[in-house]
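Excluded from the complex is one protein chain; the other protein chains are retained at their positions.
What follows is chain A.
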Amino acid sequence: MTNSNPVPPRPRTAWYRRLAEHFRLYWQLWVLTLPAIAFILLFAYVPMYGVQLAFREFDITKGLTGGKWVGLKYFRRFFNDPLFGEIIRNTFRISLWTLTMGFIAPIILALLINQIGSKRIKGFVQTITYMPHFISTVVMVSMLQIFLAPNTGLLGRFFGRESEMGNPSAFTPIYWISEVWQHMGWNCIIYLAALSSVDVALYEAAKIDGAGRLQLIRYVDIPAIMPTAGVLLILNMGSVLGVGFEKVWLMQNTLNITASEVISTYTYRIGILDNQFSYSTAIGLFNSVVNFVFLIVANTVARRISDTSIF
């Protein structure tokens, strides 16, 4: 980047000449990208470099990477942590339920909305179903608390004297149902886009062959959204251990903690609240690596099976 001079009089080597020529032509594009590169290096790659803290003792005087090397000590501690099994089970349970239901619901909703003939009703249903997407996590969780309040809440009055928010076995259903409620409308936009690009001739041809409404959905609509669904499924696999921190954290309380402690909340508790920086970093790294492996596996499988992949 420092070299933005015009071509030097007699370049000695071919690579040097090409580089100079490149910057002469494209230095303005470099300038336009430079802030982005700087931000990503500082705020994404510096922490990535700092992840070696997982293998070191944290030493406040020596900074992020100066502590004594201790190898896998903190990973071993995590695997031997009495909470390890529970945290992994909770994380997988919450995330698999949410991923599965959050994947299916928008597809069904899109297929249904696509059946609406009237443009106005269609627009109305879309506007309504997108709306909850803009509610913040804090407000969403407090809505859950208010509605589930025992005796007085809109739903809570049907569940007896104890709040379901404190019931460990209700945690996962409350989590995924509210996730689906909030985001299914928004997530179906992408499928509606795919459906709107279906060639009308396909419907006409199918109708001439005697296809009814359900067959049109089965043999025209569903194949039309399969590629989109495939890509989204792969992307979702990359976050199989990445249950959103905010919502779980806000829904958590001492009564449901056995079902609601997940990797991200544990990382926060250990790291920020207990100041065990190295241990927390190790748990976070474990989490990232598992996610990454899932993503790669899902991508490879999808490419083999259906030629769909994201890279």
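FYI, contacts are C-beta pairs under 8 Å (C-beta built on N, C-alpha and C of every residue); 3 or more make two chains touch, one makes a residue touch a chain; residues count from 1.
Everything below uses one rule, namely that contacts and distances are computed from a predicted model.
J.: What protein name does the UniProt record of the undisplayed chain give, "3-ketoacyl-CoA thiolase @ Acetyl-CoA acetyltransferase", "4Fe-4S dicluster domain-containing protein", "Carbohydrate ABC transporter permease" or "Extracellular solute-binding protein"?
T.: Choosing among "3-ketoacyl-CoA thiolase @ Acetyl-CoA acetyltransferase", "4Fe-4S dicluster domain-containing protein", "Carbohydrate ABC transporter permease" or "Extracellular solute-binding protein", the correct UniProt name is "Carbohydrate ABC transporter permease".
J.: Thinking of the whole complex, not just what is shown, which of A:Ile113, A:Ile174 or A:Val220 touches the missing chain?
T.: A:Ile113
J.: Determine which one of A:Phe75, A:Trp97 or A:Phe245 touches the chain that has been left out.
T.: With A:Phe75, A:Trp97 or A:Phe245 as choices, the missing chain is touched by A:Phe245.
J.: Spell out the interface residues on chain A facing the chain that's missing from view.
T.: 22, 26, 28-33, 35-37, 39-40, 42-51, 53, 63-64, 109, 112-113, 115-118, 121, 125-132, 134-139, 141-143, 145-147, 149, 152, 154, 157, 181, 185-186, 189-190, 193-194, 203-204, 207, 212-214, 228, 231, 238, 245-246, 249-250, 264, 267-268, 271-272, 277, 280-281, 284-285, 287-288, 291-292, 295, 310
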